[in-house]
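Shown here: the complex without one of its protein chains, the others still in place.
Now for chain A:
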Amino acid sequence: MKQIWAILSGAPDADRVVPPTGFTVWLTVFSAAAMAFLAVFALALSLAAERLSVRWGQELARTSTVRISAPSAQEALQTAAALTVLETTPGVARARALSDAEQEALLAPWFGADLPLDALPIPRLIEVVEAGAGYDAEGLRARLAAEAPGAILDDHTRWRRPLIEAANRLRTIGWVSLLLIMLSMAAMITLAAQSALAANAGVIRTLRLVGARDSYIARAFVHRFTMRAALGAGLGTVLAMGAVAALPTADVAGGFLTGLGFWGASWLLPLLIPPLAGGVGFAATRAAALRALRKMP
């Protein structure tokens, strides 16, 4: 904790005893920026997939449709029979036959507004709202078949399940990518720190001769790489957040691509990436430095 504070508050002393490394500084900053840029998108992907899976789960899980396809003479009768069945079915909150006007409105986008509904053999639709627990689609299907042979229960689950599954997978992939990005950032910083340590073997020897402990020497490198990782990640995060903010928002249908973004408080999440990168830089450099110093005679 004390060390982290020393790093945040500057600790310029230890840092100055190691000569500046010039060009390689910018390689580290650049890689950290690139990693952070990718991390922001992985985060956005995870959040979008999560939102989709929750929304599809909620919206679709709660409703199903019963279609009555029967000769028009029987349609009203079977509709009434199906409604009676539904009313006495456990787990059904509401069931309501759509009116002609509503059915016309549903079909209008596909067939045009002046649709002669009476003349077409269009099935009557009953909208079923589930009450959560206790809903048994198979049992309901059997009872409907007995009471209203023209009734077909369409409970959406057939196409809903794979979608939610896909969204969940996507979310997992997003989080795994985030983890991999952080790990490769740690690997990259470890390599950079190792080469900096090797390049400064002479400096390290002199520091030891005047009584420097390993922790002091390590601090010089740790401070440096923590700052570079945090700075680079800060730049990358800002750029990526700008790119996400600049994505076009087509609210129609709320498609997946346009849903790739941050809303409200979730804008704060990517801001965690720079400090996280700093933490990764700190841990990776410290481990690399102490390991390298143990090996140096």
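The working rule: a contact is a pair of C-beta atoms (placed from the backbone, for glycine too) under 8 Å apart; a residue touches a chain by one contact, two chains touch by 3 or more; residues count from 1.
The rule we apply is simple: contacts and distances are computed from a predicted model.
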Legend entry - Chain excluded from display, named as in UniProt, from "Aldehyde oxidase", "Acyl-CoA dehydrogenase", "Cell division ATP-binding protein FtsE" or "DMSO/TMAO reductase YedYZ molybdopterin-dependent catalytic subunit": "Cell division ATP-binding protein FtsE"
Inset, instruction - For the chain that's not shown, point to the residue among A:82, A:95 or A:207 touching it. - result: A:207
Inset, instruction - List the residues of chain A that touch the chain left out of this view. - result: 13-14, 16-17, 19-20, 203, 205-216, 293
